[in-house]
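Note sheet for the following structure.
The complex appears here minus one protein chain, its other protein chains still in place.
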Amino acid sequence: MSDTTFVPAPPLDYLHDGATLKSWLLTTDHKRIAILFGLSITFFFFIGAVAISIVRLELLTPAGDLVSDDTYNKMFTIHGIVMVWFFLIPSIPATFGNFLLPLMIGAKDLAFPRINLLSWYLYIGGAAFTVLTLILGGVDTGWTFYTPYSTMFSNSSVLTAAMGIFVVGFSSVLTGVNFIATTHMLRAPGMTWFRMPLFVWAMYATSLVMVLATPVLAMTLLLIMAERWFDLPIFDASRGGDPLLFQHLFWFYSHPAVYIMVLPAMGVASEILTCFARRRLFGYSFMVYALVAIAVIGFFVWGHHMFVSGQSAYANVVFSFLSFMVAVPSAIKVFNWTATLYRGSISFDAPMLYIFGFMGLFTIGGLTGLFLATVPIDIHVTDTYFVVAHFHYIMVGGSVSAFFGALHFWWPKITGKLYPERLARFAAITMFVGFNLTFFPQFVMGYLGMPRRYHVYPPEFQVYHVLSTCGAAVLGVAYILPLFYLIWSFRNGARASSNPWNAKGLEWQTPSPPPHENFLTPPIVEQPYDYQPADIAGGRDAR
Amino acid sequence: MSTAFLHPPFDTLERQHQAVSFGVWLFLVSEVLLFSGLFAGYGVYRELFPAGFLAAGRHTDIVFGTANTAILMSSSFTIAVAGRAARADLGRMAWWLLVVTFGLGVLFLVLKGFEYREDIANHLLPAPAFAVPVPGAQIFFSYYWIMTSVHAVHVTCGLIAVGRLIVISRNNLAWLSGSASEDATALYWHLVDVIWIVLYPLLYLVGRAHG
Partner (left out) sequence: MSGFRYSLPEASHNAGQVDFAFAAVLSIALAIFITLLVLIIVFAVRYRRGAPASHAPLPKLLSREIEIGWTVATTFLAIFTFWWFVGGMGLPPRDAPNQLEIHVVAKQWMWKTQHPEGAREIDALHIPVNRQIRLVMTSQDVIHSFYVPAFRLKQDVLPVRSTELVFTPTELGTFHLFCAEYCGTQHSRMTGEITVMTAAGYRAWLHKQPHGDSLVREGENLFDKFGCGACHSTQSQVHAPKLDRVFGSVVVLQDGRQVRADEAYLKKSILDPRADIVAGYAPIMPAYGQYADAGDVEAIVAYLKTLPKQGGKP
């Protein structure tokens, strides 16, 4: 074990450095703020999950017999809003990014610790508006807020819902600014750009998207609120406004937002895969370029959400082409991960199982994206369950799997405790099975014409909905299980060493949990992912 | 320079200053994109309703608009000079220049308030009794109200930042030259000014070339 470096009377770790509520609520330690974010997004994850459980239960039968149509519409809307803005977008960046970015580049903290705390308070502010929306009876516009429904026709709490997202957007922007500045300014001596772990690159690319795309969404929501409040004509077709302008502005943010959710997952996958394959990352520099390429091209593909909206056929062709192009760097990444396994020494601990799941599900999500980029096919399947399945494969199969992978991989570092490995493997496999059972049938019924956001539906689709709901139940178990055993582990788990996975990367050179300013001795920077399969017992090196 | 202004994650004051101004620049990029969403919409509708935008543009108050442009540009000048003065160890002068900047900012908001009152009296709120019966004019004025009020919010934030400098440095002039706050605030204030300089022709000069 490599954590035999001598430690003279260790200072308190960040978890025990102050025990009062105030020491948490006014902390500027990036690790504590990461924990605050972690707890908040977990809360919203379960709100989103409850909402979708009601939707899935309703869909067991073709008739609308469990809840009313309005309730149903509010449930899928709140599921979308909460999962996108209050779980997925902050999920990996604001928790693991916050916790790990300074550790991985050998810094004491993020560049602007107080701004970091402000990010969390902005998140809580946005969250308060969202909870207020629920108290006021919910919102029924769908997470996409399409005009003129959202501005003129909906009778629900559009204002508070939009306000919540508007506020939480600034949290994203500030986190992004903080991450970029930290990466530029606080790398330890020796940590050159091309020695940075892929996770740091992923955070960097994600932050660029956050800083550039989020303000456009903020402004778009502001226009929605102003139009609803003051009866302005900006998106009102009967007074000369253009509802399609809203869609352009909305997707200009919301397509890149998908990359805010999935780029961090790609970073996590690169970290975990190399560690458990004991192998250098295949094609490191290509992986970096691919990340940046996805972030950049991702800004120019928004029109593929609008192939049937009435935009011109020529715009459709251009956006289709660009969408095919963004598939290339994503494919490169999957190839490289696969090649990383070659000649490795692979073990199947829970984090690795999650990443295997991530690779499979993300690949299916990405490949079905090709169907949606193909205009004639998209015309048929857009706004059906095919699209629902596609983006859940990316955002849940991809991002959430990676989130759980990260949670298990860095759990010992964050808490200083080990989690029960067998239960964790069981949860990982259950999650994979449950996920596929939930969403694969949705591809089929989508292609057969089942529209999304339907409260009642023709009986011929019932078989698929029943399968999907059963899958959701399995998935629910797989999500609740870690909640219990991780709480147990936090209280009663065995102590973790500073580097239980024998992993490379600076975050493993400091005690678990790390002390207040992260490192007791300046970390030693090596080549990234400098794994040697030979040093694992049982492996047999050819040379 | 003392290390009294050095904050935890940084090892040198120089690095800290670099980081602060880099961070503020990043934030400003984000702010520009915030407004670019509005500019894009403005552009689209101006293309769709050229006549409406010309007609409506003639109803904004060019006197207030021009006066405010002059005020904001002067305030940008005073805050820039304040920064120079602080670095040249003319702390007292820097402080007074900040006070002038603050005063100009407040004057801007006061004039804007009078202008809004006049606009409302002239039925320039997009509502049934709207004063300019040309299609697109209401959309122009929707953008007028949203752009100027979002900008006014930015001026207010800028005032809070400048006010913070004034209060903290009142008895501690060395802080002005030592901390990165003055630079950061000035950068932000310049952005507020630059955005106004874009808004001014879009909202006040459009439609006036034809007399």
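Structure notes:
To keep things simple, chains are lettered A and B as they appear, and every chain counts its residues starting from 1.
By definition in this document, a contact is a pair of C-beta atoms (placed from the backbone, for glycine too) under 8 Å apart; a residue touches a chain by one contact, two chains touch by 3 or more.
Keep in mind the model is a prediction, meaning the values are calculated, not measured.
In the complete complex, the residue from A:Asp29, A:Asp109 or A:Asp140 that touches the missing chain is A:Asp140. Touching the chain that is not shown, out of A:Phe46, A:Phe286 or A:Phe300: A:Phe286 (per the contact rule at the top).
Of the listed positions A:Leu12, A:Leu26, A:Leu39 or A:Val308, the one in contact with the omitted chain in the full complex is A:Val308. In the complete assembly, the contact with the undisplayed chain comes from A:Leu341, out of A:Ala188, A:Leu341, A:Leu418 or A:Leu520. For the chain missing from the display, the contacting residue among A:Phe461, A:Tyr479, A:Trp501 or A:Phe519 is A:Phe461, taking the whole complex into account. Across the interface with the omitted chain, chain A contributes residues 64, 69-70, 73, 140-142, 144, 146-149, 152-154, 237-240, 243-244, 277-278, 280, 282-283, 286, 308-310, 313, 316-317, 320-321, 324-325, 327-328, 331-332, 334-336, 338-339, 341-348, 356, 359-360, 363-364, 367-368, 370-371, 373-377, 379-380, 382-384, 444-445, 447-449, 451-464, 466, 533-534, 536, 538-543. Chain B meets the missing chain through residues 49-52, 133-136.
Throughout what follows, only the chains that are shown with their structure count from here on.
Chain A and chain B, compared by their mean Cα positions, are separated by 35 Å. Only residues 7-10, 15, 18-20, 22-23, 26-27, 29-31, 33-38, 40-41, 44-45, 48-49, 52, 125-127, 135-136, 138-139, 142-143, 145-146, 150 of chain B touch chain A when the two sit together in their complex. By the touch criterion given at the top, residues 28, 102, 107-113, 115, 173-174, 176-178, 180-182, 184-186, 211-216, 218-220, 222-223, 226-227, 230-234, 239-242, 245, 249, 252, 517 of chain A touch chain B in their complex.
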